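Once you've had a glance at the structure underneath, I'll fire off some questions.
Of the protein chains in this complex, one is absent; all others appear in place.
When the chains are written out, they are named A, B and C in that same order, and each has its own residue count from 1.
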Amino acid sequence: MQPDEATQQRLADIVVSAMMERDAASNYLGMRITSTGPGIATVTMKVKPEMLNGHLTCHGGFIFALADSAFAFACNSRNQSTVAAGCSIEYLRPALAGQQLTAIAQERALPGRTGVYDVAVNNDLGQLVALFRGKSHRIKGEVIPLDLDSASH
Amino acid sequence: MQPDEATQQRLADIVVSAMMERDAASNYLGMRITSTGPGIATVTMKVKPEMLNGHLTCHGGFIFALADSAFAFACNSRNQSTVAAGCSIEYLRPALAGQQLTAIAQERALPGRTGVYDVAVNNDLGQLVALFRGKSHRIKGEVIPLDLDSASH
Amino acid sequence: MQPDEATQQRLADIVVSAMMERDAASNYLGMRITSTGPGIATVTMKVKPEMLNGHLTCHGGFIFALADSAFAFACNSRNQSTVAAGCSIEYLRPALAGQQLTAIAQERALPGRTGVYDVAVNNDLGQLVALFRGKSHRIKGEVIPLDLDSASH
Partner (left out) sequence: MQPDEATQQRLADIVVSAMMERDAASNYLGMRITSTGPGIATVTMKVKPEMLNGHLTCHGGFIFALADSAFAFACNSRNQSTVAAGCSIEYLRPALAGQQLTAIAQERALPGRTGVYDVAVNNDLGQLVALFRGKSHRIKGEVIPLDLDSASH
């Protein structure tokens, strides 16, 4: 890992950790960040009984929320404030109560202020539950007030 | 309203009401169905503090969940079991804590087993918060065991 | 029609007509604009033999191209240069050789620089062939150098 990458990695860790701390929704749903980096983030969430719909499978909104959080962490990981412009999700397999879901978000493209991120949501058998694609839009400002020098000490 | 429409309307009322009763997730999030009919459904939800993200706006996952529930009620309203195949959402304006959101789902096309539904999510000022499009896929079975004759008495 | 609307309508007519004139692709595919207005456009195209795929139905790319052109005309109709950021299409029914397709584009939302447009593509029996949704992004500049005063004489 070259110095630049190390700095970017450290920045991602600090930024995403700070985002998670103030993100009431992701905490409320029991999400946990398991890894992050520049343009990437992995987040887990357990399917709880209150997340089930009438088919006794996880309501799509919670699968979406997990993917959306992973997307948000990934696209803000460079400390440039970024919001979601639009997202799509394809459901591939139901998620069941008690399952641990893992969302892996990866940057696919970042030309200018607009980015495309893909998120795969897997269950704890490693089976694909959903594929999510998020379009991001960078706005003004930084996620956290931070200069890289202070971050390196 | 012709007899047939009245029957369809009554069926939609019964089916959607039964779905809501067993839908832990929609109840957990405080959703309420304000109207329904064949291929349509209107659902409200208040943005609670625990739904906020780090920007202090409603986490996209909850806006999506509201739209997704309205979509599910609309596409099951004919009592033919139907699941979501995929969805997309465009965010147009942040939703804030305390706002009452209203999702209005409407069937746009239902050629065969596959349908397309549009959902508009508005805030309590009538401003558009998000546009959602859901693709449905009809599966085997009925939502509730019901014959229309018994429904009409 | 109030003066303002009349001016907007005239502007849309002039702008869209100028766009079509310099749009080699839309002309090449035989598209014709049948009506336009602020935020709306209707465009037709005949399915020609060279547009068929191996199933002997219209290749999705041409149905998409028709919808995309209608979308482009609609979102540039206010003479503010606007480009497509992303689009989605749902296919509902095959289009056949010889059919005249009609794409009707309508603005759904235009909050700030970003807009959402819906396009319905029908065949000549009035049946829905596809539903298209386009996300637009306004860039700098005008479509045609024009001041409204000169347009009004």
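Assume contacts are C-beta pairs under 8 Å (C-beta built on N, C-alpha and C of every residue); 3 or more make two chains touch, one makes a residue touch a chain.
As the structure is a computational prediction, the values presented were derived from the model and not from experiment.
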item: Residue among A:A97, A:L131 or A:I144 touching the omitted chain; value: A:L131
item: For chain A, residues in touch with the removed chain; value: 88, 90, 92-93, 108-109, 111, 114, 116, 118, 128, 131, 133, 135
item: Interface with the unshown chain - residue positions in chain C; value: 18-20, 22-26, 28-29, 49-55, 58-62, 64-66, 68-69, 72, 83-91, 143
item: Hidden partner chain, residues of chain B it touches; value: 85-86, 88, 114, 135, 137
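Keep in mind that, in the parts below, only the chains that are shown with their structure count from here on.
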item: Chain whose averaged C-alpha position falls nearest the assembly-wide average; value: B
item: Chain at maximum distance from chain C, centres defined as averaged CA atoms; value: A
item: Chain A and chain C, separation of their C-alpha mean positions in angstrom; value: 35
item: Whole-Å gap between the CA centroids of chain B and chain C; value: 30
item: Shared interface positions of chain B, touching two or more other chains; value: 88, 90
